[in-house]
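A quick write-up on the structure given underneath.
All protein chains but one are shown at their positions in the complex.
A, B and C label the chains in the order they appear, each numbered from 1.
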Amino acid sequence: MKKILSLVLAVLMIAGCCAALSSCGKSNTIKIGMSGPLTGDAAVYGKAVQNSADMAIKEINDNGGLNGIMLELLPYDDQAKSENVQTNYASMIEAGVQVSLGCVTTGAGMEFTALSKDDNLFFLTPSATGDEIPQNPNGYQMCFADSNQGGEAAKYVNSLNLSHIGILYRSDDAYSTGILKQFKENLNSNITYTEASFTTNQPTDLSAQIDLLKDCTFIFCPIYYTPAATFMLQAKDKIAKDAVYYGCDGFDGIESAEGFDISTIPQKISMLSHFDSKATEGLAGDYVKKYTETYGKDTLNQFGASAYDCVYAIFGAMKKAVEAGKEITAETSAYELCEILKEQFNGDYTFSGVTGTNVTWQSSGYVTKEAKYVVIKEVNAN
Amino acid sequence: MDFINALINGLSLGGTYAMIAIGYTMVYGIAKMLNFAHGDIIMVGGYAMYVTLLLVGQPIVALIAAIVFCVILGVCVERFAYKPLRGASPLAVLITAIGVSSLLQSLAQIAFGSAPKMLMAVQISGTVTLGSIHIAYYTILTLALTVVIMVAMTLFVKYSKPGRAMVAVSEDRDAARLMGINTNAIIAITFAIGSALAAVAGYCMLIKSPTLTNTLGAMPGIKAFTAAVIGGIGSIPGAMLGGIVLGVIEAISLSIPGLAPFTDAVEFGILIIILLVKPAGLLGKARREKV
Amino acid sequence: MNDTQFVASDGRESVLRTEHLRIQFGGLRAVDDVNLEIKKGELYGLIGPNGAGKTTVFNLLTGVYKPTSGKIFLCGKDITGKAPAEINRLGIARTFQNIRLFNNLTVIENVMVGLSNSISCNIAQSIFRLPRHKKSEKEFYERALELLKVFQLDEYKDYLAANLPYGKQRKLEIARAMATNPTLLLLDEPAAGMNPNETQELMDDITFVRKNFGMTILLIEHDMRLVSGICENLTVLNFGTELAKGETAKVLSDPAVVKAYLGE
Partner (left out) sequence: MNRIAAFFKKPFIRRYANYLVIGAAALIFGLLSVTGALSMSNQFLLEQISIAVLLAVSLSMVVGFLGELSLGHAGFMCVGAYLGGKIASLLVSAMGVGESNFLVLILSLLIGGAVAALFGFIIGLPALRLRGDYLAIVTLAFGEIVRSVLMNLPSELFGGTLGLKTPRFTRQYLFIIALVLVLACLAVTQNLIRSKHGRAIISIKDNEIAARAMGIDVTKYKLFVFTISSFFAGVAGVLYSYTQSTVQSATFDYNYSIEILVMVVLGGMGSINGSMIAAALITFLNVKLQSVLKGDMAVLKDVIYALILILIVIYKNAPGLSAFREKYNFKTLTAKLFKKKETVSKNGDTVPVVQEEAKDE
């Protein structure tokens, strides 16, 4: 009995302080929710999304918000694990979130898609590329879906009339295996490939994978940029000097890793992406300059750029709806706001931002925008 | 010829696992506890190298700084987290070690941010090709360090006074205390050596691939614990053998494309088979309970 | 239960018989060519200097060690090489040189563990609390209490075994062994570390057990006063071999035995 009584006291104490902290009353802002890896292995991608969304919201609020109504970001940490999304989703609903950026990773995103269906909570995900993420009417993607990213990449590789390519992918990651599956389906049958895979448990030592791929002159890497940088650094004198690394949108930000001097990599590095973190002019250039000043270079990547665009796309759609007579206030429910935004996104709403110009969305939630073939670095001259 | 390369990769990978495993097995032998935070000492050593490189820029100085820092950290962790629990149930100490491990990882993320750091200055590139066999310089250095450490440890345990005292304490702590051995000092020395080896292991990992994140030490720690058990927990030569065996299994499994995604299953599967055949590990001596 | 009735030399039924019992650890023959013959209801002594192999014989009889060669018969049935649990079910119970009680169980629960095989109640009956469970638990309690009374331990029944004083722990071990309803009881230095009146109390318990339960007992003991007081026959072991065997008084006066024990 002693144990039970003593610990019930502890429960009340904790509940009290937590309840007090979280219910900070109904402030008059439009709340934008976000669930992403703010800690753990994938924290660098989650942090980029959180920082960029904050930056966009500050800019919008600085020049008046939505007709005087300020926006507010509620970023929750899910460590890129699907079992944590449930708690974050409930916190969002109870904090009065009206619109959201969904999840940062595909694995967690699947859970968010299912949970948000009944509440009709609108989400525009910056980087959850799974094909099934936007399957419900309230779901949209700012990033390419695996299928079209995999398809685009295969189309590009087919055009290079190579006979053999290497593939480096992460076998325990939904993003990597999702794109690779589509890539293989669209690859010409005459192109053979050697596959090398790694998992979260072997992120640093890739020597076995290098041995498998050392004779390939073209290596397709549907992986995020941290393991990509690791592979390139470790393989720089083992793989042909004029080989080409070709990645997808996860590749962007490879130069931002602190201490990583990309010129020491002899091979060419290119990617299919909707953002180039080396941009200097236009919207992308402004974003890169401002982000680097505010948050530093080490979390500058396309996850952030895409999140920045998501906030502006939602804001643009809301502004357009208000101009068209729709009424949006801090009290508008998530359900109503979703209907308003769906009307815009399924309609003729076009958005131009850091990751694309004249971007439109289909009612299926998939984005149509021009994929850029971005060369991060040419083969070293010597 | 791929097999040879895979073998060489396995030896260099096994070398790093062996260094970490020696730390695990010594601490287990002496303090009868599983120091789950041992893997994270590697990560802390990495960040110590990162800071020193910013200040001084010399990899060798960075390594020495990392070793010194890790030794201090290892001894402090033992002094404040484990010593109070001396005599408590081993499970309690295990849970504290788990707490220390997650504390080190989260403090590292607070101090250095979540983005990975690339320690290019530490990285050693360049390979030697003999016919179709490629041996990278870092593999040679790792193997050299592994051999040096193995020889040093074996001599230390056999011929040095603290070394023999360590063996005595691992055999029977109370008896050793009666023989005038200051067991607390010996346990502190064990943690110091274990942490120093962890720093060197961190160095060997970073010269190969210089990516440093706050979760760098997590999985290698578990692999090293597995290696220590394969070799027979508590036996230093066992830890060395277990580390090499595990490294080779992992490298070979990764070199076969179809098998690569199943590498974890292959490694742990072979571990179970070894333990079923030799319940006390390859070199462990089965302690027969006196009836 | 006994398929062939072994009749010992003086007509009484033989409970335990070993033929050329030997066990070798590497080169060392810990026990060599031991031939015991213990008859029903007898209190047989097994004495010898330290390291003579007495406890090793016990471990052979109870299946903890497998003999290198030789046979062990219990009431005529060959039990060589069987597992400890099975040997216990066949009728041999033992105590240990260094006490091995169940410290997280109370005194009465320790004895109940001994009774496990004599009162049937399968796992399902226990989990679903079928009537068989209640009945068996009552029976466990009563029989355990009865045994504790025999050894004057009933007032400590709810103490944790570890909290008992040394002498009482020894007696609990015997009570627990008795609970397995053995045909042969092996006592490994029960009087070790006991003061004189505890030893006397122990002797009374042993004689009580022999009389009331008709128990056959094989006793390892150093205390000559205890051995000569209650053992009819005994075997003297020295370096694993039988030095002398037979009627207690005659053997104890044998010069070879005196020499082995007391030296020159």
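In the analysis below, a contact is a pair of C-beta atoms (placed from the backbone, for glycine too) under 8 Å apart; a residue touches a chain by one contact, two chains touch by 3 or more.
In this text, all values refer to a predicted model and were calculated from it rather than measured experimentally.
Going by the contact rule already stated, which one of A:G102, A:G130, A:G304 or A:G356 would touch the omitted chain in the full complex?
Once the missing chain is taken into account, the touching residue is A:G130.
Which of these, A:Y45, A:Y76 or A:Y193, touches the one chain of the complex that we don't see?
Within the whole complex, the residue contacting the unshown chain is A:Y76.
From the list C:N35, C:S69, C:N117 or C:N195, which touches the chain that is not on show?
If we include the chain that is not displayed, C:N117 is the one touching it.
Would you indicate which residue among B:G74, B:G194 or B:P261 is in contact with the undisplayed chain?
In the complete complex, the chain left out is touched by residue B:P261.
With the full complex in mind, choose from B:A6, B:M19, B:L34 or B:A115 the residue touching the hidden chain.
Reading the full complex, the residue touching the unseen chain is B:L34.
Mind pulling the chain B residues that touch the left-out chain?
28, 34, 36, 81, 84-89, 91-92, 94-96, 98-100, 102-103, 105-107, 109-110, 114, 222, 225-226, 229, 233, 261-265, 268-269, 271-272, 275-276, 279-281, 289, 291
For chain A, enumerate the residues touching the unshown chain of the complex.
These residues touch the chain not displayed: 1-7, 10-11, 14-15, 18, 21-22, 38-39, 50, 73-77, 81-84, 86-88, 90-91, 93-94, 106-107, 110-111, 113-115, 130, 132, 171-174, 176-178, 200.
Since one chain isn't shown, list which residues of chain C touch it in the complete complex.
62, 64, 83-85, 88-89, 93-94, 96, 100-105, 109, 112-117, 119, 121, 123, 126-129, 133, 136-137, 140, 160, 176-177, 179-180
Methods note: only the chains that are shown with their structure count from here on.
List the centre-to-centre spacing of chain A and chain C in whole Å, with centres computed as mean CA coordinates.
Each chain reduced to its C-alpha mean, chain A and chain C end up 74 Å apart.
What's the distance between the Cα centroids of chain A and chain B, rounded to whole Å?
The separation of the two C-alpha centroids amounts to 36 Å.
Two or more other chains touching the same residue: where does that happen in chain B?
Nothing qualifies.
Indicate the residues of chain A shared as contacts by at least two other chains.
Touching at least two other chains: none.
Help me check something: in the complex, which residues belonging to chain B touch chain A?
2, 5-6, 9, 12-13, 16, 50, 106, 109, 113-120, 123, 125-127, 134, 136, 139, 205, 208-211, 213, 215-216, 219, 250-251, 254-255, 257, 260-261, 263-264
Using the touch definition up top, name the residues of chain A that touch chain B in the complex.
Answer in residue numbers: 38-41, 43-44, 46-47, 171-172, 194-209, 211-212, 214, 226-227, 229-230, 233-234, 236-238, 256-261, 264, 298-299.
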